[in-house]
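Attaching a single structure in structure tokens format; questions to follow.
Partial view: only certain chains, each at its native spot in the assembly.
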Amino acid sequence: MTSSARTMPLVHAVNVHKAFGRNEVLKGIDIDVDEGEVVCLLGPSGSGKTTFLRCINQLEDIQAGRIWVDGDLAGYTEKNGKLHRLKDKQVAAQRREIGMVFQRFNLFPHMTALENVMEAPVKVQGRKKAEVRAEALALLDTVGLSDKESAYPAQLSGGQQQRVAIARALAMKPKLMLFDEPTSALDPELVGEVLQVMRDLAAQGMTMIVVTHEMAFARDVADRVVFMDGGVVVEQGDPKTVINNPQHNRTKAFLSRLRSEHEQVAAAARDLVV
Amino acid sequence: ACGSDSLEDPGASGSSSSATESVDVKTDDELAAMVPAEIKEKGTISVGSDASYAPNEFLADDGKTVEGMDVDLFDAVATKLGLETKWSNGGFDTLIAGISSGKYDVSVSSFTINDERKKQVNMISYFDAGTQWVTTKGNPNKVDPDNACGMNIGVQKGTVQVDDLEARSKKCEEAGEEPIKSVVEQEQSKVTTSLASGKVDAMLADSPIALYAVKQQGDTLEALGDIYDSAPYGIVVPKDQTELADAIAEALKSIQEDGTYETILKNWGNESGAIDDFAVNP
Amino acid sequence: MEAVPVRHPGRWVAIAVLALVAAMIVSSFVTNERWDWPFAFRVMNFTPVLEGLIKGTILATIGSMIIGISLGVVVGIMRLSSNPVLRFVGLAYTWFFRGIPRLVLVFLFGSGIGYLYPRFDIGPFPFSQQLAGFLGLSSDLTIATLNVNDISSTLIWGIIAMGLSEAAYMAEIARAGILSVDDGQREAAAALGMSPSLSMRRVVLPQAMRVIIPPTGNETIAMVKDTSLLAYLPLGTELFFQAQAVSSRTLKVMPSLVAATMWYLVITTVLMIGQYYLERHFGRGYGATREQTTAHTKKNRILGKGA
């Protein structure tokens, strides 16, 4: 395994299948993400974007296919041509390499912002408190929350909560960050803060997979966009190419739907811009 | 260090305990030889008792020591047999299980001897307890033990008096009168409370117990009629320990002969319950 | 705003009636000699009663609640496990230990086991004794012999019996608490690389506490009084037993019971104060203990709590 690690992309998903009962949600997904790359996942509701992210982080079992993250097969080990399921502890170890930011933040409500960030490094990695504390404060600073360390999540706005969630994921120094519509639960005024943090992260070379509806972000920040529909990858490539010149009908239909929404906003915005 | 060791009102003057005659018992080697080897080896005999039945057995002021007429009697028996006693307090139900499991060697706890009980264990008779009726001072409700039809009568659960009342009640019904309303309480002390509260018109209990209640609450209660229906109390010994049972019976005879038996009963005001015939499973 | 508040005549009548009843009770306490307060106070201070309170009641409550809560949480987690065998074991445990009366359990522990099995031969496999008997061998298939009677009347043994029983109740309480925590919390913990047990300890249970504490308070307060069942072990160093001993010796039933009740009320007071602080502690970050401030709760909602 480790021998191929050098040549493999950071995320190497092959023919991933996932069904909930009879409902086949992923029907053979192949996606590679290189180190340092920022990939945006687009697609209509129900196309399986969230499910795919969750498969990478082993929050869902897959029925067929394989996913390698940083050269390690996710959730299994291969011995004598047979797959053996990993133990909970080994799965947990694999997840440590991956940071995930949920749509609904999922901060721990009984811990302050600082405690949220420190929890995993101290309790999972067993590092020293003082050292972690310094790092966590620095992280909170980078996401612009240096003054909120002792606030409980309930005392923070949505945008602040989402930034704490990002800091919490980063504190484990993951090789890969997964974002599942990180701004869609936020009021419009708060979206900007979170996108800015993600832009900075991308600029620092973090590998990221981002499910998003923020076209501006996809266009400006992504190295590649992947368009999914009905559980398959319909089309992928350079953001501008895919967004402006979609090749497939499904992509075109989806983009034109989004377009009509955006046109209205754009019209209003044009007025504003005067 | 904290807490008080006495329930006496500190203001009240000295104790009013009536004079008791001390007893002095000596080991009888002949009898001691009858004791089964395993107990003899131990040198002590463990006794289980439900110490909530004053004055036969009850807890002393320290909350641990069991004392009472049964205790004095069996201590004398044990001394005759060359044994020390180790008294333990346990609920009525736990006594029999404790006997069968070997937790206790014997149980002395005012067990009335009956046939069903004799099937389970050996019982050595040592005292005759009759039934005594008690009512409130002056008998305001005019209770007549022989015609208590329609009245509320208190009794403790699991005693022979429960059956006694049932029989009397049946008689009432046969005579076309109202049955007796028996009020069965968990503990004797609660029966007495019920009587004092007027919840029941009278109570009946084993004579020592009934007389003790009258003595304790002399200003509110009085005995009614005579003791009747005497039935023997038995010391309980496991079914397979017949040797020990015989030894105890012999020892009882021996303390009767030297007068100790009489003295102890007198000390507790129970000389009327003395018997002559100490038998195993009479 | 300056305004005449709404009148609640019904409510005030109810309060007046309650006040009246309270006054009557107090009045009767003061004036009815049968309560015999001086004697009740003497019983409260009576050394065996005090000893029973501390060595029996309080110690037994602490011990059995420690066993009950820890084992109960484990059983509660088992009932939510994905493994059907564990789930069944959890179910069977709550079924059996809630079904058997504590009195019987204590009795079984105290006398029953010894009665049924005077010697406890620990054989190399089950039925080994029976097998030996069947084969006509002397029962040498015995590894160790435990004399049950040696340990059967000790406090620790009673604490174990009460703890096992309590665990069945605590399991249900823990289960309800765990179910009340959002799944997103567990997933967030997993995504941080926490093992299921770490996530349970650090993330799920602390949040479940808000729902767990009040019924646990109930259980603890009930346990304080259930320790009186230790008398069936039999074990005499216990508050209620000693109070009853006084009552059966002196036939002063009411003041003896009053003395015990007074002590129970004192313990209940202490426990309720403790519960208040526990609830406040585990309500941190929530507008949980609503008494504190409703404003706080409302702010949470506005600020996006529950998202």
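Each chain carries a letter (A, B and C) given by its place in the written order, and its residues are counted from 1.
The rule we apply is simple: a contact is a pair of C-beta atoms (placed from the backbone, for glycine too) under 8 Å apart; a residue touches a chain by one contact, two chains touch by 3 or more.
Quick caveat, the model's predicted, so the values are computed rather than measured.
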| item | value |
| --- | --- |
| Overall stoichiometry - one representative per chain kind is placed in view | A x2, B x1, C x2 |
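Assume only the chains that are shown with their structure count from here on.
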| item | value |
| --- | --- |
| Graph separation of chain A and chain B (steps between touching chains) | 2 |
| Chain located farthest away, centre of chain C as origin (C-alpha) | A |
| Between chain B and chain A, distance of the C-alpha-averaged centres to the nearest whole Å | 82 |
| Centre-of-Cα separation between chain C and chain A, whole angstrom | 46 |
| Between chain B and chain C, centroid-to-centroid distance (C-alpha), Å | 37 |
| Residue numbers on chain B that touch chain C, as the complex places them | 2-7, 9, 51-54, 58-59, 61-64, 88-91, 93-94, 97-98, 100-103, 187-190, 192-193, 213, 216-217 |
| In the complex, chain C residues that touch chain A | 182, 184-185, 187-196, 198, 202-203, 206-207, 282, 284-287, 299-300, 303-305, 307 |
| Chain A to chain C touching residues, read off their complex | 57, 59, 88-89, 92-93, 95-96, 98-100, 102, 104-112, 119-120, 123-124, 152-158, 161, 168-169, 172, 185 |
